[in-house]
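Each chain you see keeps its place in the complex, though not every chain is here.
Chain IDs A and B follow the sequence of writing; residue 1 opens each chain.
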Amino acid sequence: MLTMKVKLITIIAEAVLEERLVRDLRAAGAKGFTRSEVRGEGSRGRRVGDVEGANVRLESLVSPEAADRILETLNENYFEHYAIVAFVEDVTVVRGDKYV
Amino acid sequence: MDLIQTNLLTPMVLAFVLGGIGARVGSDLKLPDAFYATLSIYLVFAIGLKGGVALSESSLSEIATPSLGVLLLGGLTPLWCFAILRRCGRFGVPDAAAIAAHYGSISIVTFIAGISYLDTLGVSYEGFLPAFAALLEIPGILVALVLAQRGMDGGRGLGEGIRETLTGRSILLLAGGLVIGLLSGPAGLDKVSPFFVDPFQGALTLFLLEMGRVAAGRLEDLRQSGAFLLAFAIIVPVLQGLLGVVVGAATGLSAGGSFALGLLSASGSYIAAPAAVRLAIPSANPSLYLTPVLAITFPFNLTVGIPLFYGFAQWWVQ
């Protein structure tokens, strides 16, 4: 069984951004992703999420380069104005060529 | 005074208050998000359906003149809101445009509460009014987004905001409900009225319980909005409401219909507008546009606005 190291990027953001972020993920080279509904509180206090109900949590297994590209995009387009956090970690997968 | 009482001591308004109290004492009176979303789908679709059936019994000529009035109202409201916010309130372009979008658009729940009020009083109104709610929801937002554009660089935001607005769930459900009601007519409505008509006010009660919780949660942000915005959130709806009644009467609506149009104009959007504005005007501060609409204007209309505009409509339309 061949294992491989890839990056897991997790994005938590106000729900209104969901479709945009999905498009950005794809554009940066993510082959897949998983979404779930979460609620959160952050440094900038409650946001639009209050009415719309929720934040969205996106996680995607990607190559290190894709992870960097995504962080870059988030940094440029979202971090300033939107309620959003993102973090990257190393994970081990089987059949890693599926993700990179 | 009696009009107010008829309105205040209803399960709907009281449930709104209960929800607010629950939030204040830190209780977990929260409806599950899934149910809240479902209720809002239900309410909007049901009002569309009923409107559609009524529309199927109206003639085009009845509708044409008031429709013009409605569109004019929708397009102009954000303009003068924007001007006031810029001049008197000294807000920046993004924030002014964002707030203008909210007051230019409408709150379908406020409208529903007003219709329930008429039903309770046994006052008749034009059945095609829900179509006006659909008509009034969008232009206000669009005009405001265009206003915002002048103070911004990117073009991505505007396009997306407009798309968001046009394909938004509440519009599609309201319009879809209207068309379905129109096509299936009274016979179709009969089959589904034990689901969409009879339990309607009860479902609204539960919805307002949750709205009360959400609105109360916003109260803390009031300080941030400042005194000007507080005043704005009451005075503008009152003016808009009176204006709406006058426009309604001028274009031939009944007292009930003029009241409903007034209430629509007085109401501010807290579903369609926030989503569109958030995407199209990211630099606008959500506390500035959401808090006044939700924590001031909505409760104000629900409690004072409804009887006020109804009283005025009765007096004016004679």
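In this section, a residue touches a chain if its C-beta (ideal position, glycine included) is under 8 Å from a C-beta of that chain, and two chains touch if they have at least 3 such contacts.
Note that the coordinates shown come from a computational prediction; the quantities given were computed from them, not determined experimentally.
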{"item": "Total copies per chain kind in the whole complex, with one of each drawn here", "value": "A x3, B x3"}
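Assume only the chains that are shown with their structure count from here on.
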{"item": "Rounded Å distance, chain A centre to chain B centre (Cα mean)", "value": "34"}
{"item": "Interfacial residue positions of chain A with respect to chain B in the complex", "value": "14, 16-17, 20, 37, 45-48, 50-54, 80-82"}
{"item": "Interfacial residue positions of chain B with respect to chain A in the complex", "value": "33, 36-37, 160, 214, 217-218, 221, 270-271, 274-275, 278-279, 282-283, 286-287, 290, 294"}
